[in-house]
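One protein chain is absent from this view; the other protein chains keep their places.
As written, the chain order gives the labels A and B, with residue 1 at the start of each chain.
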Amino acid sequence: MLHYAQEQLQGDYYTRAFQAGAQEDTLILNMGPQHPSTHGVLRIILELHGEYILRAEPVLGYVHRMQEKMGEVKTYPQYLPNMGRVDYLHALAWNWAYVLAVEELLQLEVPERAEYIRVITCELNRITSHLLWWGAYLLDLGAFTPIMYGFADRERAMDLLQIITGSRLTYCYYSFGGVTADLTPQFIDGTKEFCKYLRTRLPMYKDLVTDNMILRHRVDDIGIIPVDMARRYGVTGPNLRGSGVEHDLRRNTPYSIYDRFDFEIPAYEECDALARYLVRMDEMEESLSIIEQAIDSLPEGPVTPPKMPKVIKPPKGEAYGAVEGARGVIGIHVISDGTATPYRIKLRSPSFSNLSLFAEVSEGILLADAVSILGSLDLVIPEIDR
Amino acid sequence: MNIAPELIHIAVALAAIAAFIGLNGLVLVWLERKVAGHIQRRPGPYEVGPWGLLQPVADAVKLVGKQLVRPKVADPWLYWSAPLLSFTPVFLLFLTIPFGPRLIGMEFNLGLLLILAFSGLNVLALCLAGWSSANKYSLLGAARAVAQSIAYEIPLLLAVLAIAFQFGTLNLSTIVHHQGPMPWQWNVMTQPLAFIIYFICAVAETNRAPFDLPEAESELTAGFHTEYSGMAFGLFFLAEYAYIIVISCVATVLFLGGWHGPGAPGFWWFLLKVYALIMVIIWLRWTYPRVRFDQLLNINWKWLLPLALVNLLLTLIFVKM
Partner (left out) sequence: MKQSWVDELNAAGAPKCTEVQKGVACFCLEPENLLPSVRKILDLEYYLQDVSAADFQEGYLLTYHFAHFEEPGQAVFRVLISHEEPQIPSISSLYQGAIWHEQECNDFYGIVFTDHPDLKPLLLVPEENLYPLRKDTQSQKSFLDIFPGCKLVEAPPAPEGEESSGDQETAGEETPKKKGTGKAKARKGDDETAQEPGQA
């Protein structure tokens, strides 16, 4: 006979809110905050019938750092490093969204070379993000080897980014009006080489993993997100393109110089985890192509604007910087009151919206599929909690 | 008094088997890590000893040194008996396996039956472990383990039965004697389907990837052994490796000619084949994703079981003709 203490039966605030007391036939399972497949400290409360999920509710806030409050007490440049820590996998996109918003407020013009450098580094960062997602997703599905391959390749790209940004993960590389450091020949040669190298690796990944029958059975027809659902929840990024919508800010509202490059927006109509998987695999190739084009047409010139104000004091007003991150539309809404600190900064993180549909999409599926869906949404928990 | 030599023989055999399991457990831990490392483009263990050979020893010391923790609400008797129950039957399984022409623990006419019967005990241990841990993940893992083991035991039995029918015996030595030294004289040539079914079922029975659902760590953290620490976990771990060796040994005996081989027959051929099979099992684990639970059962009930039945039927027809 098992003896439970009364408080163990009751659970914490969220479990009690989820369901008070015990119930016949169903099992309340806490997945997380420490769980191998929640990639960090996401917690999901599940009501299970056998292995079938009746109800699911994500519980957030375990790495909440109140980034938006920090934005209101720091000056504009002081807040820049925070951006690398919102989404540690695609830090440069967050960098970009923030500097885009502030540049819009300041009406700053970015030198052309800096724009190219931003494109190159941001796309490189996108590749590292997708590579890690690929490995971690396969790890969720029980394949141990791909993450090592993904990491090894990602390591090369991170070494390259380290040359110019000085850091490996939480970059703070873009500055208002440009970038903090120019590209070095070492970086350019290394990136060219990396593009060639990764192009030999991606077909191998396809043979080894993507075409694997077990994988196909685990992702095919799992976690259907129809376009309508995506719209109601505000799903963006590869998850949306997996639902057949060719929505990509790089194409729809081309910020920076993305309209100068020739690249495809991969989209698959199937709306399932496989479609989202394939979108990301294709996107890596597209990013490679963008990088190669940008490096080939890289202009000479300065990487910072000729004259910058000593103190960044944007005029009163607001700006919304939106860029396409590896997980979707990153939006930073800055309201300026004319002082050196922002009046309000709102961070719109794509994972937040992408995860919010989990409760709906996971009804009636198997526990193993829930893991597969979570992985296919490509979540970064610090970005959700901010 | 005339029974004494037999008893002494068994006692010596059991001691030797214990040593064999212990040694092979260490070798397998090392091998698995090293092979996994090379599959994953990394060196694997290399710091402790030459080529990391002492790594399993360090692991074992670590495991032994760790505190044994029992959840407050777990049932102590069942909780602690589960790892023991998982590990101890392993000794009996090796008793009737003919490692060499004369190297056998106990000549026993129902050797195959003994192995099949006692290997079934493992699932009981997993079930107890999952149930008594008072952990929901463990419970789910145990439920999976039971469903999986029971399902896969049937085609496994049917595949083995085909061999037994072919030679009309359950004595493993006799089965080996019926095969010849050359690969084309082995049973795998006459019973390829049975071999494939046996091998798939065996991987599933030992809960190895891609069928490692009872301990699927991305879904159930660690499944039935979530709550176990230290040597209690170590025993599960050791039992898993022991079962891998057992199923490879049985596969070698039944399908790959046992200790027969080109040139001089002997236990080296046996070990070589066993390790070749183990390598394949390790290789599978580090290559494939995990199947889903309903898919796992579908493979069994929709494919393996009918195929095994057909195979058995064909064998019967050929034997009787």
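Just so we're on the same page, a residue touches a chain if its C-beta (ideal position, glycine included) is under 8 Å from a C-beta of that chain, and two chains touch if they have at least 3 such contacts.
The structure presented is a predicted model; accordingly, all values stated were derived computationally and were not measured.
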For the full complex, contacts between the hidden chain and the displayed ones involve A
Hidden partner chain, touching residue among A:N95, A:N239, A:S336 or A:S362: A:S336
Out of A:D87, A:E103 or A:D153, point to the residue that touches the absent chain in the complete complex. A:E103
In the complete complex, which positions of chain A touch the hidden chain? 13-14, 17, 60-61, 64, 66, 68-69, 72, 100, 103-110, 115, 227, 230-236, 240, 245, 247, 252-257, 259-260, 316-320, 322, 329, 331, 333, 335-337, 343-344, 346, 348, 352-353, 356-357, 360, 385-386
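The rule is simple: only the chains that are shown with their structure count from here on.
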So in the complex, which bits of chain A are touching chain B? 1-5, 8, 27, 29, 35-37, 51, 138-145, 148-149, 152, 208, 212, 214-215, 217-218, 366-369, 371
Complex contact set, residues of chain B against chain A: 36, 39-42, 73-75, 134, 136-137, 140, 209-210, 212, 216-221, 285-295
